[in-house]
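Selected chains from the complex are presented in situ; the others are not included.
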Amino acid sequence: MKSSVIVFPGSNCDRDIAVALEKMQFKNQMVWHKETKLPKSDLIVIPGGFSYGDYLRSGAIAGKSLIINEVIKAANEGCLILGICNGFQILTETGLLQGVLLRNKKLKFINKDVNIKVINNQTKFSNKYKKDQILKINIAHNEGNYFTNSEHLQKLKNENLIAFKYCNTTGSTDEDSNPNGSLENIAGIFNSKKNILGMMPHPERMIDNLVSNTDGVNLFSSLLN
Amino acid sequence: MKTITKKVIEQHGLKLEEYSTIKKLLKREPNLLELGIFSAMWNEHCSYKSSRKHLKNLPTKGKQVIQGPGENAGVIDIGDEDAIIFKIESHNHPSYIEPYQGAATGVGGILRDVFTMGARPIALLNSIHFGSPDHFKTRSLLNGVVSGIGGYGNCIGIPTVAGETKFNSTYNENILVNAMAIGHAKKNKIFYSKAKGLNKSVVYVGSKTGRDGIHGASMASAEFDDDSEEKKPTVQVGDPFTEKLLMEACLELMKDNSIISIQDMGAAGLTSSSVEMASKGELGIELNLDKVPCREENMTPYEMMLSESQERMLIILEDGKEQHAKKIFNKWDLDFVIIGKTTDTNKLTLKYNNKIEGEIPLDALASKAPIYDRKWVKKKLTKSKIDLKKLKKIKIEDALIKILSSANHSNKNWITSQYDQMVMCDTAQKSGADAAIIRIHKKEKAIAVSVDSSSNYCKSHPLTGGKQIVCENWRNLISVGAKPIAITNCLNFGNPEDPKIMGEFVECLAGIKESCEFLNYPVVSGNVSFYNGTNKKNISPTPVIGGVGLISKLKRSMNHQLKKNDSVLLLIGKTFGHLEQSIFLEEIHSILEGQPPEINLINEKNNGESVLEIINKDLVNSVHDISSGGLIITLAEMSMGSNYGVRIDKPKKLTDLFKYFFGEDQGRYVLEIDRNNLKKVENILKNNNVFYENIGFTQKDYFEIQKELKIDIKELYKINNQWYNNY
Amino acid sequence: MKFSVTVTLKKDVLDPQGKVVQNTLKNLGMDNLKSIRQGKYFEIELDDSDQKKAEKKIDEMCKKLLANLIIEDYKIKKI
């Protein structure tokens, strides 16, 4: 499977995702944001980090870059798109995903391992997970507080577009296990066609037992499936 | 033009005698620009005029040392083609004035020191000291500093993996913010600042120059007084985004052979970088200040030369590489301007509007800068009159809880969760352990890193204190299974013109030297920060040690968290019950008296090496060194956050339980050993003549000292976390 | 020609920052504080002599970049 990772000035999880993709046997290519053409790819990843320093609004300026037009085109043609953390923020700024990521409830950057629950496992991104499976995945962000209007929230529920929710060790999605104030504990969502996934947790950080765990592996193997 | 009066000289932080020397060296009066340059180069921060004489005594060589002090950072050899480059630096005064930006730019500055030398930074550490928790400024300073450190490190994408956080009223008016950066480079691809060759292009890259921090370096070398809050324009704003671009651009240019030498613009900006490069190369340097990219209009040569705008570098390029280099910097949207060339004049020549605005022989700025042999006096040691029997009665359990819920001994989660500790995906052990472990990317080996200090020990007995911090740092690396290799140090002291303070400095340094020599633990880089204090009130001496060790094959990370039920707990090292200067007396009885525990370097080394041997043979489940708070705090830390607690027998010999459990005797560790490994471990310890005791075993859920106390470890964990959560 | 732009969150959008600021101020003893909302402020200088045209340009900037219209409103003023 061919993948492309878009690199913006200020992206800083680009190497991490590339390492993960290569480890999972993707044929990966890095694409600098000034390029005007995307290499042929089955998967496009917009990595985490602080594109343009997260100045103005996180993801806003990257959302205006040249290459984004190509990403939008590819998305409309059905290419798989994965936005992690800052990538998720960029996807909402471009409109490929709806809603916004506001400042964390407590206005502090949060880095920790959190539990998330697989809500929809019937997608290209999640078919190797079990439904309601609880994963432990690292988060690291300042603006991960997902918000959307009630109409869209209803749509997310009706069409099963919520990918992951923050939960506790037993799977309950209560307020205590919501690290950043996200609406209904939402940690990741799909678009209607389910070819785009945006998520705040970092699956690429969870592929190696020496530094963490391997709960992120199945996201990549789902894609290969 | 402004005439140089006595007042002007003083404003530049120069003494009148120093001004006479300047005139002698120049054989004329300097103009204002030249005076500014002298003041920047001759102040404590750049010239090390009070400390140099004593720093020379430190051991700086070793089999694994590639570059000792004198460059932007120290370099050590960790085998194969790999080198580790690291340094620590203070940003105390700026952080007190504007905590967020001060701390952030401190991180930015130390990162540049490391990537200037060709290393990709792989970890950040910090040592932060605040006034007492109930001082009215402490809360906002703590908040600002922590978010500043996080703000910069998180944005640039380098994990902040370890540090130390302390509260003590000695820092009420002068906090300490020391930042350490560690990078990885190829041994044969290290870049130095020494210029070579005539007529080579001198290139300015990075951000534009603004009026920030003009006189910042002089500020860092002056005591605070009441109007220091007025020194506002000197505050610099950090731009981690630009630094990220600068780092990537430099590392990209470093892939081939375009660079002759490179130097970041740190304190005293363009002045110190150009002077250092040229004087190290025994060349001259000529700068055309018209070419300097400026952020503001009408900036004067004086302002350009003394600006401390962040995120800038100076590079000397090989002939014909200009276009190639320019392309790279343009790709990263950074300024790239040739602003001068190397010459054979041995002078710094500054041109503006086709006129020479200033010209100074380089040796006057560097090798002939003043060096002082400041008067110093030995510390008068005070005898302690503590009579333990007369102290207020307290239960062990209550003392334990009080210490665990104190600011200094609380869990630092509140801080460390604000730092991205995992980015780069090589953090094998995060904050919370004795040392952090960072794997070398795509390799089996890893480094362990830790920063340590103990101002109470250093205050009461500078020599022992100096010895002790090096040992504690060494112990922390051992505890995670690393072989300690070398250290960097940040020496935070008061006013060196006071012989007592100078004495603290000299004696601490002698202690550091003694330990480093004995443990074969050389000093490869460092930083001195004097004048920490306000209105003649100096801080306690606070040397901070940052150590790096090597784990040649990382199979799993070793830490202090108890792993299994019913394993045996061994206490390594002799317990005498030394309570003077202990946390117990300070926190529980508000007594700070007497001397710190003695350091026995022979036992220290022997115990440590034996523990390392046991770890390397995979015979141990967890290890924790014993430091402030003594045995009981060590055991509590091993239990909290794990699923297992301990069941400890009462001591067989030492009868005073407080001495036994809270004494801070040095060179000790607690090891958790599987019963079936016990024989093997005991054999190693016996063979090596290491004193040890079997003190109990692990159990589920409870922290227990027989017939004394029994507490649920979840409860302990809660207690240990409440201070920050309620602050 | 100089303009100011203020960008504020729409009414129905949660303002975590404003909320924390409000709580902090209350803790500092500002008891008759009714509400506080936080936004962004820009000062923009254009090299233009025609105010109408300039305003149109600023409006475009807001739409294209400065505000996220899904959650934010903006106001332009000449200063």
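A few remarks follow.
Order of writing sets the labels: A, B and C. Residues in every chain begin at 1.
Methods note: contacts are C-beta pairs under 8 Å (C-beta built on N, C-alpha and C of every residue); 3 or more make two chains touch, one makes a residue touch a chain.
Everything numeric here is computed off the predicted structure, so don't read it as measured data.
Each chain type appears once in the view; in the entire file the copy numbers are A x1, B x1, C x2.
Here is the rule we go by: only the chains that are shown with their structure count from here on.
Rounded to a whole number, the gap between the C-alpha centres of chain B and chain C is 41 angstrom.
With centres set at the average Cα position, the gap from chain A to chain B is 36 Å.
Centroids of chain A and chain C (each the mean of its C-alpha atoms) stand 29 Å apart. Across the assembly, chain B contributes no residue that touches 2 or more other chains.
Across the assembly, chain C contributes no residue in contact with two or more other chains. By the touch criterion given at the top, residues 56-57, 60-61, 64, 93, 98, 100, 102-107, 145, 147, 149, 181 of chain A touch chain C in their complex. Across the complex, chain A is touched by residues 12-14, 16-17, 20, 40, 64-66, 68, 70-71 of chain C.
Interface residues of chain B facing chain A in the complex, by the touch rule stated above, are 147, 150-151, 154-157, 239-242, 244-245, 331-333, 416-428, 439, 442, 554, 556-557.
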